[in-house]
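Shown here: the complex without one of its protein chains, the others still in place.
== subunit A ==
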Amino acid sequence: MFLAIDTSAGTSVAVVEGELVLSERSTEDTMRHAEVIGDMISGALDDAGVPASGIDAVVAGMGPGPFTGLRVGIAAARAFAWGIGVPVIPVVSHDAVALEEWAAGTRGDLLVVTDARRREVYWSSYGLDDRMPARTDGPGLCKPDELPYPEFLRVDATQVSAGDLGRAARMHLDLGIPEEFTEALYLRSPDVTMPGARKRVSQ
């Protein structure tokens, strides 16, 4: 039984058992991750009728996503897992979008694109065969007109489903595919300006 949390876009929390999404709570609000995260975790557990102690692992959406919100979900996933003594399974958030497409029957090459703000986008490419959706490149960050793989089917996602994130984690586990990224996928350096030569205050 997985608890899955993603805040790479809005906030989404789900309880997933095997292939089944037992409960999912989501909001597309990208400004209130810290406010809603607690009630959504609590609500998703209640909806599924699963106590915290019934969770075997916590799936964390590692992004890519805008920093401030992304961190709330990862911090919550890690703290929840620590609190009940179970592992965290870190999953690339775009994997959830690719899985949703795959489950809907899409096959072939796919490019998942999400908003990175500041007139940039995050992307990941996938190959969808009958076995699974496999990430083939990315995640990356670029300007919209510089996206790679223009020939691929493109999906612009505004929301990442924690249910699909949990199912992706389950599929990776079942197929023996290790999770590649264990740290938050910021893909951007912090905005810092190195102090230059000090400016004079007197003329």
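For the reader, a short list of remarks on this structure follows.
The working rule: a contact is a pair of C-beta atoms (placed from the backbone, for glycine too) under 8 Å apart; a residue touches a chain by one contact, two chains touch by 3 or more; residues count from 1.
Throughout what follows, contacts and distances are computed from a predicted model.
Hidden from the displayed complex is a chain whose UniProt protein name, among "Cytochrome c oxidase subunit 1", "Maltose/maltodextrin transport system permease protein", "Electron transfer flavoprotein subunit beta" or "tRNA N6-adenosine threonylcarbamoyltransferase", is "tRNA N6-adenosine threonylcarbamoyltransferase".
The hidden chain makes contact, of the residues A:M1, A:I84 or A:M132, with A:I84.
Mapped onto subunit A, the footprint of the missing chain covers residues 5, 32-39, 41-42, 45, 52, 67-68, 71-84, 183-184, 186, 190-195, 198, 200-202.
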